[in-house]
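All protein chains of the complex are present and in place, except for one that has been dropped.
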């Protein structure tokens, strides 16, 4: 089975190629089938490989499939080969399975849209690029996937291209990540030059061999790569693009901007964690940045009225938790949260999509309300997702992973308790804003009539993901709930085992369990006394406006980067160098006209010229 | 036999030449222009005579005959053209013949 | 002799095509197509068989191991001969020339409808000139072809161009010819210098390689080459002929200009300007790198500011060629490989972009971005190809341009991290202008229903082929790298070996 690994990225790539080349000639149904099936095949193979792995892991838990040599030159060899280890396996399973579900959902969600096959082509291409990203054995190949998902994200955010605002959002998402990617490229160049290879495992080995712990080079390299990761994962200070990226179709947001692509930064750090261990300063920066991101995004989510924007900020915030885990070296905890987050956030987005489909694409939560009865499936799915997001203890997957992170953070030396407090505060706000949405959307009076009906392509993904959100946490449980360590065991060969927990952990855990419930209670209270509805109707104050705009980073970047660039463009637009040439040619012409005046046509004047010339010649010869 | 210094005739020739030159530049009438050229040519001729005198060889005189020839030929041609110009423009003003030029009037 | 045929075939083809339109306008097109196919059939097999063996073992340039070679006397009085030699680098660029030439013929199939004979004659002659440039190893002969390729190009722009074609054609010619004269001066100075040293007047490249003038004179002579190539590349601040020329040229002209003529400059730098004057080249490297970096940004920023789509693409070329410039002057084998790949990939992708713009103009009768928008609605196929090639030229990893850019950056980084990082930052404005172009041309509201036809079979097939080439270069560049490797391995060591003592002498 393992030798079919190449089919996992190849199958969606083929789907994309077929749809891209002859999509317009195919009937919608065929496009849907090709699009979904190609990812489905990938998921099927991925599951088979996973089962096979479970039965008998390959030697040293690594599976390498060499495809071809991309380029080999003296000083640089890059192989295109697939590298599957437990981390990649986990990612691959999540991407293919959730990807399949979202494709399935999309067949119904996008029905009747112009560019139906184009949509599936992009989505397939995205899955292929994402798989290439995680399976790459070489950093440069990873970068190929990295940029590939970026372009697909761009294309999908701007899928409804008729609206210029979508185009703007798409460009913004691409440019912001591109800026970060340049730093990543610089990091790759640094590694390539200093270590002589970009093949990840030999490169990491050489890094540990050559570079001292905490040295300047590993810090620089890790820092540069981190910037790339932060950009892709929409972390502070690059978080601005993600809320705008919600302009794309909702399934796209679910797949790309929640479950998979935005976690690429996390994956990058985990993949290169050996390098990051050499750079403690960078790890510290990661955790501090993560703390900031968690709070900023959670606060911003609290005041959004667009359901997708709430989810977008929650994604930023939740990925912040993952980075928080990475910052303290709890790699497995970060990966576990990635897993649960992928499931419940996909669920939340798809639920939101299912709602929007029935409400004529209404996304304002204040215009919804009372949907509990009219859309029971969406209600239950969203509720389960929100519970997970809020980390309602025991019953939700999110609780298990968030607990694990907070537990690990507490023990981090030095700033550990501070970060833990930030995480806990974040959890409180998270619970509040997620149930704010639940109450506003599903309870109270209805504001918008519900139309149409949803079929199986909508229901199946929702049910499966809801089940996942409820159950997946049990793969990895705290000791008092049985102490299952399935994820840890899987990841152990790559990431090592986390530090054993000490007694104080009980208190820490308890706080983690209580805080979400507290948050829900706050949300309920504020909903009951009509606070949310009132402030939404009122003119927003300065603080509210600040929160709403995500702390004004857009304006800051506008003033710092966009305006200077545009000024430069305006100044140079007409090519100042060209003016110089125009001047020279004008001067030449002027010279021509001046000289031309000598050609006056009169014999006497001409004779004078001759005489002057002769005299000048005499003067030159005789007197010089 | 008193040998005449060559300086005086040479200076005379130079003066004649300059007079011709000035005449050429100063007079509008083509008749005078042609005459001025004749004066210049004859100045040169005088110079040849002077040279012959100075060095005592006949080359100067030979050359002078050729110069005279040339002056005649040129004058003949010049007068023809002058007459044709006069027929066309009813003037002898050389400056009037300025159809060929770059500067627009 | 095969090399002579490579030149004779397009020349004869042009002679045949010229009067052929008296019979039917189709005939010149067919003749051009046949000529170029024949040419392709001649050139392609040269790297196989004995060629493969030669490519596998790099040997010093004086050993005379070439894929093919031709030598005949031309002007013995001045020591000028018709010396043609083919190595991997030349082979690659000639193949590029021929293939792009084919596309230029196909693209002008409909666009050029008057005097097709003279058009195709000029097209073929211009290609012959470029092939000559890539083959000639006698400096004077090189210059001869360098000039010869301009004249037909001038006609193509001046006769079949757009509204301001005369101005553009003259600007094009003045710039390239003026800088060419400087190069001629340098060629002569080099030859006479060599004559003074050895008593032999020759323009033979391999012989003159040994001359290596140093000091002020060396720099002065080198500058002639350098400026000529800089103009042709083009680099800031001598780029200004390019936008105008591209804007006014017919599509085939733009394609040839961008995909072939600009490449002669990169080739010239690698083949002549650097190896002939290694000390001086090292001397000027910081300036060259600075100019390259400025070009990257300048081109990109100006591209962003254009509302004429063709001008936008033209300025983007300046930006891309900035990469080639810094790559070459890093004197690093990886960067040189990158420069070769980037030249080829840029040839293909920018050629395709110009074809796209040409197609838009053919349909909409405008190149103005403000009058486009929403093309995807009416012309989905054209728009998707357009988007693909914009993204390719933006340097999307996995496509040809990225390989070139990465190798250049990797090579430059080893020499000067600052320049490498600055150049990498230049990729950000590249994304800006690329995306704004997509937005303004293809996306957005279709403000008026334009009853135009999308790409037909001919155009689709052409774009598919170009797209396949870009992808192929992106995912499997190794064959190209392998063919270029021996040339670079030969040209660069000359640079290194001679430079180290020379710079010491120079300072």
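Note that the chains take the letters A, B and C in the order they are written out, and that residue 1 is the start of every chain.
Following the convention adopted for this analysis, contacts are C-beta pairs under 8 Å (C-beta built on N, C-alpha and C of every residue); 3 or more make two chains touch, one makes a residue touch a chain.
Definition applied: contacts and distances are computed from a predicted model.
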- Query: One chain of this complex is not shown here; going by its UniProt record, which of these names is it: "MrpF/PhaF family protein", "Monovalent cation/H+ antiporter subunit D family protein", "NADH-quinone oxidoreductase subunit N" or "Stage V sporulation protein AE"?
  - Reply: "NADH-quinone oxidoreductase subunit N"
- Item | Touch partners, limited to displayed chains, of the chain removed from view | A, B, C
- Return the single residue from C:48, C:110, C:166 or C:371 that touches the missing chain. C:166
- Item | Full-complex contact with the absent chain, from C:78, C:200 or C:464 | C:78
- Task: List the residues of chain B that touch the chain left out of this view.
- Result: 6, 10, 13, 17, 20, 24, 30, 33-34, 37, 40-41, 43-45, 47-48, 50-52, 54-55, 57, 59-60, 62-63, 66-67, 70, 73-74, 77-78, 81-82, 84-85, 88, 94, 97-102
- Interface with the unshown chain - residue positions in chain A: 588-589, 591-593, 595-596, 598-599, 601, 603, 606-607, 609-610, 612-614, 616-618, 620-622, 624
- Message: Need a quick check: the contact residues on chain C for the chain that isn't drawn.
- Response: 73-78, 115, 118, 140, 144, 147-148, 150-151, 154-155, 158-159, 166, 169-170, 173-174, 177-178, 181-182, 184-185, 188-189, 192, 195
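The rule we apply is simple: only the chains that are shown with their structure count from here on.
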- Message: Based on which chains touch which, is the overall arrangement a line, ring, star, complete graph, or other?
- Response: line
- Query: When the centre of a chain is set as the mean of its C-alpha atoms, what distance in Å lies between chain B and chain C?
  - Reply: 65
- Query: Whole-Å distance, chain A centre to chain B centre, using C-alpha means?
  - Reply: 96
- Distance between the CA centroids of chain A and chain C (whole Å) is 38
- Message: Give me the residue numbers in chain B that touch at least two other chains, ranges are fine.
- Response: none
- So, in the complex, the side of chain C touching chain A is made of residues 236-237, 239-240, 243, 298, 301-302, 304-306, 333-334, 337, 374, 376-377, 380-381, 384, 387, 391, 396-398, 402-403, 406-407, 409-410, 413-414, 417, 420-421, 424-425, 427-429, 431-432, 435-436, 439, 442-446, 464, 475-478, 481, 485
- Message: Touching residues of chain A toward chain B in the complex: what are they?
- Response: 596-597, 599-604, 607-608, 611
- Message: Quick check on the complex: what are the chain B residues that touch chain A?
- Response: 21, 24-25, 28, 33, 94-95, 97-103
